[in-house]
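A protein chain is absent from this complex, but the other protein chains hold their places.
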Amino acid sequence: MKNISLNIDGKNIKTVERKTVLNVARENGIYIPTLCYHPRTKQAGKCRICVVEVKGLPGLRVSCSLEAKDGMEVLTNTGRIIETRKMIVELYLSSGRHNCISCEGSGTCELQDAAYHLGIEKSSFPNMTKDIPIDTSSPMIIRDMNKCIQCYRCIAGCNDIAVNEVLDMGFRSSRMTVVCDTNKPMGKSSCVICGECVQLCPTGALTERKSATKGRDWETGKIKTTCPYCGVGCQMYLHVRDNEIIKVTGAEDTAPNYGSLCIKGRFGYDFVHSHERLRSPLLRKNGEFAEVSWEDALDFTAKKLLEIKKNHGPESIVGIGCARTTNENNYVMMKFMRAVIGTNNVDHCART
Amino acid sequence: MDDKIKKLIIKLAHRFPRKESALLPALSLIQKRNGCITEDDLMEIANIMNIPQARVFSAASFYTMLSLKKIGKYHIQVCTNVVCSLLDGESLIDYVSGKLGIQEGEVTPDGLFSIASVECLGSCGHAPAILINMAHYENMDLKKIDKIIDSLKKGEWRG
Amino acid sequence: MNNILLSKKGIIDLHSLKKYIAHGGYEALKKALSMPPENIISMVIESGLRGRGGAGFPAGMKWKFLPKEREITKYLICNADEGEPGTFKDRQIMEFDPHLLIEGMTITAYAIGACRGFIYIRGEYDWIAKVLIRALKEAEDHGFSGDYILGTDYQFCIDVFRGAGSYICGEETALLESIEGKAGRPRLKPPFPATFGLYGKPTVVQNVATLSSIPFIVNNGPDAFKTFGKPRNYGTMLFGICGHVNKPGVYEYPMGTSLKKLIYEVAGGIKGNKGLKAVIPGGLSAPILKADEIDIEMDFDSLIAAGSILGTGGIIVLDENVSIPFVAQKAAKFFAHESCGQCTPCREGTNIIKFLIDRIAAGEGSLTDIEQVLRLCRCIKGSTLCAMGDTAAFSIETMVKKFRGEFESLVK
Partner (left out) sequence: MTNSIGEIENSPVIFIIGSNTTETHPVIANSMKRAAKRGSRLIIADPRKIDLTRWATRHYQHKVGSDIALLNSVMYEIIKNEWHDREFIKKYTEGFDELEKTVSEYPPERVFEICGIPADDIRELAMILGMAERVALYYTLGITEHITGTDNVKTCANLQMLLGNIGKEYTGVNPLRGQNNVQGACDMGVLPDVFTDYQKVSNPVVRENFARAWSVESLPDMEGTKIPAMFDGMLHGDIRALYLVGENVIMSEPNQSHTIKALEQLDLLIVQDIFFNETAKYAHVILPAACFAETEGTFTNTERRIQRVRKAVEPPGQAKEDWWIISELAKRMGYAMGYTLTEQIWEEIRKLTPSMSGITYERIEREGIQWPCPDLNHAGTCYLYCDNVFPCGKAKFQPAQWKPAAEVPDSEYPFVLTTGRRLWHYHTGTQTRRSAGFDDVFPEELIEVNGKDAGKLDIKNGDHIWVVSRRGRVRVKTWVTSRVSPGLCFMTFHFHEACANVLTNNAFDPVAGTAEYKVCAVRLEKEE
């Protein structure tokens, strides 16, 4: 790729071609607010908050869709730009119900960020909000269209990334809103609840139902790990607060899934904290299971295994490993059967 | 959706370089025949053209000539934009509303009439204008509209 | 005048192929098919013909942007979606002289190598669509359209595609979306239709009057075309004059004709001999001109210089009794209703402008409301995805600025 150099806010920047002005600016520590742009859904040009001025070009240009060219001179914070950005944030604030106090999106909300950076507390435009009922029909996702900023990211995610093709934009003008199928409640639509839309939503319009009130984003630790379901091996973050997983999000910067998950990976985590989890070793005594200490359980098991090995030979013992647990655990299991029991009678359900 | 319309839509779908181009013609066809587009129609069209239902809804809810709600057999649309209203077009809508006893967006109890105000009909040179279903009427006045509505009531209509 | 587009005005039954041919129709097509396509493009560039849809982009240049390769599928689309208040010129051609448009399209398609064309006509023009369909059928039956045009192996067929009620579909990329079976929302540009148009293929979108000028240029040569109008603004324009005039209608006059002349001579002056208050010179989205500003030549460049635009050439004449806040209300209602909703400044901005102007007109507004309208207009300009936001803001801003007194007299 060809090297180019351009000037942003008086700063000479060297980069390579085929990048957007937005990305070049961000790579060089220049803040440009965005709402509809997301690296995974690419340029959108809808919210218009990322506008910049370019010498020689009329009007304002949206930096998310403007290709950086050699010799370009870009300004990102002129009076006109700031005035436009402020107007956009105020338009959102007066057309939607953006109340951060108990919003699940608070802390990760990109509208909140933009308002903060522009120093906007409230809109000076008249209040145009409509009271749209909150869609709670989906078992996993809460849709509060009062907080929707029509950025199209959920639609792009649903149609271009996950290709489930459930969402689209219905109606027009200020009545324009995201619809599921033929304007059905999400829970009655053909939505397969992959949650791609939730992950891409810049505000609190789409949130995880199970995570509600469980913890603010800044209160959680995020641990990157591998999904425990199918063989795709999606990379994801477990959001943890007080030793509890409260949310799962896809890891956007790594193979193989680049942020996508399915219903199981994204929402099937709470079995971890099920009250039905086994908490103590159990021994069957007179047909009933009784809680015992690890010492007792292990002593009993080891003794019994040694006894059977002695009386019936190692071949009378078989082990079934687990396609669900780690390589390390499986290796240790295989080693145990071969080195300790002395048999190759070890298998797992590779076939189911 | 009856089989006849379905066949027509399938035929439409083959007319264009890509099937989905028949979406608007298909929706307009149903609108014209049935006076509104039902949810079943939307799903059926999505099925025929193999496009997402949401996309069909997106289009059906975007265009003003398509209606997702039942409208009257005669849908009277009065232009209320600049030129027509400067030439007293707005009194037309009040008059029709009074005559039929319904407000904008309502349907008469017999299902015969509904009224809507619309943006420019492209008749600025012959303002004021109204559109009844697909028929244009230009240079309107109260007398003319009276006559039209009366003839519609009597079932003598050319459109 | 009626030199180029309405030259056959008044001929009875001109829409029939027989009549059209009897008056020299399809001669240009015959001539064109004997020429190399690139010569037609050069001819059109030479004529200086600019698009009559509003933007005024040179037509031949637009065609030149298309890839030359014959094997690449290309489309030609006629934009007949005139829907802007004050605009009713194209219907004049389509209704009375449909073959002129068909001939112009067929020549253009041959020049750019398109095999398929669409006439995108607004849904409300049902009867005109029927006229076009009938004319197309006749043209096809007689070898002027369809397969083997005039015995050559050139093929080009045209479909009439009806809109369903959306002003924004007059924007060329929204129009493409609409033909593709979607809501008509403009696309982000670039890419432009010339490289990524209908179904992602190179496409030319051209207004009815533009395409209908082509037969004249081919028949008479670019110089003949240039005898009308003035440098950079050659040819004639269809002016639709409406509102408070004695003889509203569509008139063909050369580019650069005086607005004053058009109102007072051509359209017979102000109705009821009243005084003139203002004129909207190019469809509702053109910034308003005060009565003392109408001594102006009607062409692309002169109007821009005067702080307005030629737009569609639809002239709305407002007499002295008209309340400008009322006109602003209508304009705001129109733009708020027709905004596709895709980008924030246009979607929310036009909605709030409408709310504020309604409030002012109802006598419940304040000076701050006027300031807020102006602030919105200022910020919307240049920041929207397509040109509609710009023009909406420009049009309303001008009304408020030029007639501020009227607005102020309404507020508390």
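Per-chain residue numbering starts at 1, and chain names A, B and C are given in the order in which the chains are listed.
The definition used in the following text is that contacts are C-beta pairs under 8 Å (C-beta built on N, C-alpha and C of every residue); 3 or more make two chains touch, one makes a residue touch a chain.
Remember, it's a predicted structure, so these values are computed and weren't measured experimentally.
Colleague: Where does the absent chain touch, in terms of which shown chains it meets?
Modeller: Looking at the complete complex, the unshown chain comes into contact with A.
Colleague: Taking the entire complex into account, which one of A:Arg26, A:Arg175 or A:Lys210 touches the absent chain?
Modeller: Considering the complete complex, A:Lys210 is the one touching the chain left out.
Colleague: Which residue, A:Glu17, A:Asp70, A:Glu219 or A:Glu315, contacts the hidden chain when the whole complex is considered?
Modeller: From the options A:Glu17, A:Asp70, A:Glu219 or A:Glu315, the contact with the absent chain belongs to A:Glu315.
Colleague: Using the touch definition from the top, which of A:Asn3, A:Ser102 or A:Asn327 touches the missing chain?
Modeller: Final answer for the missing-chain contact: A:Asn327.
Colleague: What residue numbers in chain A mark contact with the hidden partner chain?
Modeller: Touching the chain left out of view, chain A contributes residues 139-140, 160-163, 192-194, 209-210, 221, 223-235, 238, 240, 243-245, 253-257, 260-265, 267-274, 276-284, 289, 294, 297-306, 308, 312, 314-340, 342-352.
Criterion: only the chains that are shown with their structure count from here on.
Colleague: Specify the chain most distant from chain C by Cα centroid.
Modeller: A
Colleague: Counting C-beta pairs in contact, which chain pair has more, A-C or A-B?
Modeller: It is A-C, judged by the count of C-beta pairs in contact.
Colleague: Express in whole angstrom the distance between the two chain centres, defined as the mean CA positions of chain B and chain C.
Modeller: Taking the average C-alpha coordinate of chain B and of chain C, the gap between them is 24 Å.
Colleague: Roughly how many whole angstrom separate the Cα centroids of chain A and chain C?
Modeller: 46
Colleague: Distance between chain A and chain B based on Cα centroids, please, to the nearest Å.
Modeller: Spacing between the chain centres: roughly 44 Å.
Colleague: Residues touching two or more other chains, restricted to chain C: which are they?
Modeller: 166, 183, 185, 337-338, 340
Colleague: Mind pulling the residue numbers of chain B that touch at least two other chains?
Modeller: Chain B, residues with two or more chain partners: 55, 58, 61-62.
Colleague: Chain A touches which residues of chain C in the complex?
Modeller: 166, 183, 185, 188, 336-345, 347-352, 355-356, 359, 372, 375-376, 378-385, 390
Colleague: Please give the residue numbers of chain A that touch chain B in the complex, ascending.
Modeller: Interface residues on chain A, with respect to chain B: 159, 165-172, 179-183, 190.
Colleague: Inside the complex, what are the residues of chain A that reach chain C?
Modeller: Touching chain C: residues 43-49, 51, 58-60, 65, 83-84, 87-88, 91-92, 94-95, 124-126, 128, 149-150, 152, 169, 171-176 of chain A.
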